[in-house]
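What you see is the complex with one protein chain gone and the rest in place.
Our next item is chain A:
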């Protein structure tokens, strides 16, 4: 009995090994066929931050293949907790031998992909392609400039976000407040936030706050305040840190005072902000258009948007996303066709969405973005999204040095200490400036 059992076991083990080996071979051959030397094939890498990313990229790829039946598009989803780690994972992918044709990047990645010589600029296509001029004329100049590094246009932007203030309309009504106007100031904002702060259970401490901001991101966190104080976190050429300036000091002090005065709670990550805003514990916060993709499907519509309040100046802080052509592309002309397709009417309308299934960013084409309010996608003041870049042309592209991930984590680490009252604003910013001087360089 022993011998047959052992033989059976041996046979099973050998079979399992053989199956594993064959599966490996099969997998390898499949990969080579899908991303091989076929000139009519494109491989696209995107950040798979959730179901919306997957379905959005798939529908774009499907639509492209429907209009180009001889082209096969292969999508490669890449995970990452934020844009920074996504870039790191794409770099790992490329280091392992993958040669994608296009990859999705945000504004934060423009310097990174340029300084690492990963992308092929599209300047020549913009000059030679007959259809390109009509497209770029329909895109706000700031969105093109935001993806231009040292004269090289990295990509066309298919979608973008500017920072606006979201406010809970029920909270405003309950507090007897009128909706804020576009010309409100920091003082108006603070007074409004104070009126929206309440101790609803009478325990002597507030449990409903006027405002908060994301602790885990700079873009919807301190950046709009810094810009409206007339400052920035880096120089215009993104070659030097500028965080110990009076302007940055003023912005961070303003936010810090909101915490000290009990108008804002201790900062929390953006996903927590969404929840607190929907349940009325926070009456206002700042973000781009992406929160509506969470709010509307959840049935939450009691909100509207307004520009950030004016400080010493008013500047729109924005960032976008696009599909740059990688130098590893074996068919850059076809990749350009794909990039152009991502800003076509058909695709841009996806970013408008519907009231029940809204897009999560602003279409970059003005003519398409203008349809958001006509389609009826909340909030009521949706026209403001594109107007903020067209009618308030003083723009601040989101500061994104080549070492973006390190830059952001360093800024956030020091801000944590400031907002936890473990260091003063001037000392904290001075220490931050010192550390960033070795990170923000050219």
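Operating definition for what follows: contacts are C-beta pairs under 8 Å (C-beta built on N, C-alpha and C of every residue); 3 or more make two chains touch, one makes a residue touch a chain; residues count from 1.
Here is the rule we use: contacts and distances are computed from a predicted model.
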Protein name as given in UniProt for the chain not displayed, "Cytochrome bc1 complex cytochrome c subunit", "Sugar ABC transporter permease", "succinate dehydrogenase" or "Hydantoinase/oxoprolinase": "Sugar ABC transporter permease"
Of A:269, A:297 or A:355, the residue in touch with the unshown chain: A:269
Touch with the omitted chain, as defined above, among A:63, A:88 or A:293: A:88
Omitted-chain contact residue, chosen from A:207, A:312, A:337 or A:383: A:207
From A:120, A:157, A:192 or A:281, residue that would touch the chain that is not displayed: A:281
Interface with the undisplayed chain - residues on chain A: 3, 6, 9-10, 13-14, 16-17, 20, 84-85, 88-89, 91-92, 94-95, 116, 118, 203, 205-207, 209, 215-216, 265-269, 271-272, 275-276, 281, 403, 405-406, 409, 412-414, 416-417, 419-420, 422
